[in-house]
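Written below as C-alpha cells is the structure these notes are about.
With one protein chain held back, the other chains of the complex are shown just where they sit.
For subunit A:
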Amino acid sequence: MTAQDLRLDRVALGVLGRRWDLVVPAGRTLGAELLDLVGDLVVPTHEPAEDTWTLRETDGRWQLYRGDALLLASPDGPGLVVDTLRLLNTVAIDDEDVFAVHAAVLALDGRAAIVPAVSGTGKTTLCAAALGAGLTYLTDEAARFPDEEATKVVAYPRPLSLLSASQALLGLAPAPVRSQTEGFYRASLLGNVERGQVDVTVVVVLDRRPGLPEATRLPRSTAAELLLKNSFNHYRDPRGAFLRATAIAAAAPSWLLGYEDAPAAVPLLAGLLSAPRG
C-alpha cells in the first residue's frame, strides 16, 4: 500500500433533507467518477454530516461502508458505484419527513412543472430531453415541499440514469459510469440545473402513446389524487399530505401530456410553463 492509497477525497452532499459526507480513495478513477456524478448534490460544508459513507478498494474488491458497517461489496467497481447511488437515494427517501412526491420537476424562467409518476413512466428521459432543450432540471425522482404555506419545490438534482435506448434517442455519448443496461449522467453536463427552490405552476401527467404530442387539460382533483398517490410518505401524516396535495393542485393547472418520444413533448412542456398563470 502506498501513501497515495491512504489519501481520501471527501465531499459534502445534500440529498433531500439530509447532509451526507461521501469519502472515496484519492487518485482512483472510480472514486473520481463517483464524485463527479454526484457533483450537482454537493453543498457548502457549514453543517456536520448526518451520515458518512466511504468507498474503499482492497485487493481489487470494492466496498461501501457506513461508518464501520459494510453496506455493499463487489469486484465490479462501476456496478458498486451504481448500487451506491441507488442506495443513497433509497435511504434518503426512507428518511424523508416532509411532504415529498415521486415526481420529476423541470423549470423555465422561475416556474416549475411537477410530473408525478411511478418508475418506468419516462420521467428521466423527459428530463434529459428537456435539459437538452434549455429547460432547468430540479429532479427526476423526488419533489420535496418543506414549506407548508407554499408550493415551493426543493431541488434534488441527482444523476440521471438512462437506458441505452434513451441514450440513443437523445444522441448522448456513452456514460462513464454504466451498468449493462443504463448509463449515469451528471445533469449539469447536459444542461441547466437548479439547486434551490422554484414555485410549482403546472402539474403534468405523462401519457406515453403513439401519435402526435398533445396537451389536454385535466381536472385539478385528478392531479391532487396523483400527487397524493405518488407521495413517498403520506402514510406518516395522511391529513397533512392530503392538504398539501390539494393545495398544490389548486394552485397549479393540470395537463395530460400525450407523446410518443420525449424530445417531441418538450416544446409542449415549455409552452405550458410559459402560459399565463391560471
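Observations on the model:
One rule holds in what follows: a residue touches a chain if its C-beta (ideal position, glycine included) is under 8 Å from a C-beta of that chain, and two chains touch if they have at least 3 such contacts; residues count from 1.
The definition used in the following text is that contacts and distances are computed from a predicted model.
You can't see one chain of this complex, but its UniProt record names it "PqqD family protein", from the set "PqqD family protein", "Spore gernimation protein GerPD", "sn-glycerol-3-phosphate ABC transporter ATP-binding protein UgpC" or "Transport permease protein". Shown as candidates are A:C127, A:A249 or A:A262; the residue that touches the absent chain is A:A249.
Among A:S179, A:N192 or A:T222, only A:T222 touches the chain left out of the display. Touch with the hidden chain on the side of subunit A covers residues 219-222, 224-225, 228-229, 234-235, 238-239, 241-243, 245-246, 249-250.
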